[in-house]
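Some notes on the structure that comes next.
A single protein chain has been removed from this complex, and every other one stays in its place.
This part shows chain A:
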Amino acid sequence: MKHLLTTKELTRDEAELILDVTEQMAEAVTGREVPKLPALRGRTVVNLFFEDSTRTRTSFETAAKRLSADVVNFAAKTSSVNKGESLRDTALTLQAMGADAVVIRHPAAGAPQRLTEWIDGAVLNAGDGTHAHPTQALLDAFTMKKRLGSVEGRTVAIVGDILHSRVARSNVWLLSKLGANVRLVGPPTLLPKDIGDWPVEVGYDLDASLKGVDAVMMLRVQRERMHAAFFPTANEYARLYGLDERRLRLLPDHAIVMHPGPMNRGMEIAATVADSPRATITEQVTNGVWVRMAVLYLLLTNGETR
C-alpha cells in the first residue's frame, strides 16, 4: 500500500490487516500514562484541508501525534481555478518541503488521485467530494467488529442521502468486501442511477429495510437539498427516512445505530435515538483515531518496524 485513496482498491487482506493493526494501536495506547508511540518519530504528516472539517482534521492530527510524527496543518482555500493557488502548485510546494504523508480533504472527487501524480509521499484520502472517505468506512467496520464481534455475515442498512455520500460509497465497497450484506435505503432522488452492479440491496421503505439488520448507519442529510427538489420538506424526510424511537423498536435487540457525524438531530436521527445506548456515535470518534494511526503507520513504515 503506497496510498489510501478508496476502499474499493483495497484487497480483503489489506483491509483486515488495517483492522488488526487498529486493534493493536488501541491496545498499545489505551490506559497508558503517556498515550504515545515512537513509530513515526521524525516523519512529517501534512493535513491539507480544502474543506472545513475540524472533526476529521483533529482526528488525523491526534493520530499522527500519538505516533510521534510532526504534524503540519495546511488549511487551503477551495481551489476554484481562478482564486488562489492551484492544487498542483500546492502539491509541488508540499513536495519541496518534504512531506512524508499528505492527508487531503477536498471538495472535488478525484483530487487525492491527482495529488499522487505530483508528489512522492503517501497520499491519504480524508474525503474527496462525493467519492470516497476510506478511513470513515474503516472506523465503521472496526466499530461493528468491536460491538457485533464480526463484520462477516452481518447485515447493515445505510440510510439517507446515498447520492451525495462519500461515506456510503466507501462503506459499500469495504463492508461487502469483508462479507457483510449491505442495504441502501433512501428516496430514489437520493440514490445514484445505475447501481445495479453494486453488491447491495436497494430499498425505498425504511421500516421494511430495518428487519433483521445488525447495524443501521444513518447519513447526514443537508436541509438545503429540499431546495433542489430532492425531497419536499425536512419534516417529510424525517417522517419517511428518520430514525425515531418507533423505528428503533423495529430493530433486533443487539443491533447498533451508527452515524458518521455531524448529526442533524430531529432530521435523520431523533435526539433520543442519538443518545440511546444502542448508538455508537462517540465510540466511532474514538475508533477513528485508532484507525487513522493504523493507516498512517502502515503507509509510512510498510509495517516493517512493527
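Quick notes on this structure:
Simple rule for what comes next: contacts are C-beta pairs under 8 Å (C-beta built on N, C-alpha and C of every residue); 3 or more make two chains touch, one makes a residue touch a chain; residues count from 1.
Basically, contacts and distances are computed from a predicted model.
Looking at the choices "RNA polymerase sigma factor SigK", "Cytochrome B6", "Dihydroorotase" or "Peptide ABC transporter ATP-binding protein", the name in the UniProt record of the chain not drawn here is "Dihydroorotase". For the options A:R105, A:H131, A:R183 or A:R292, the residue in contact with the chain missing from this view is A:H131. For the chain left out of this panel, the touching residue among A:D197, A:E224 or A:D253 is A:D197. Of the candidate positions A:T11, A:T30, A:T54 or A:S86, contact with the hidden chain is made by A:S86. Mapped onto chain A, contacts with the missing chain fall at residues 8, 79-81, 86-88, 106-111, 113-114, 128-132, 166, 169, 192-198.
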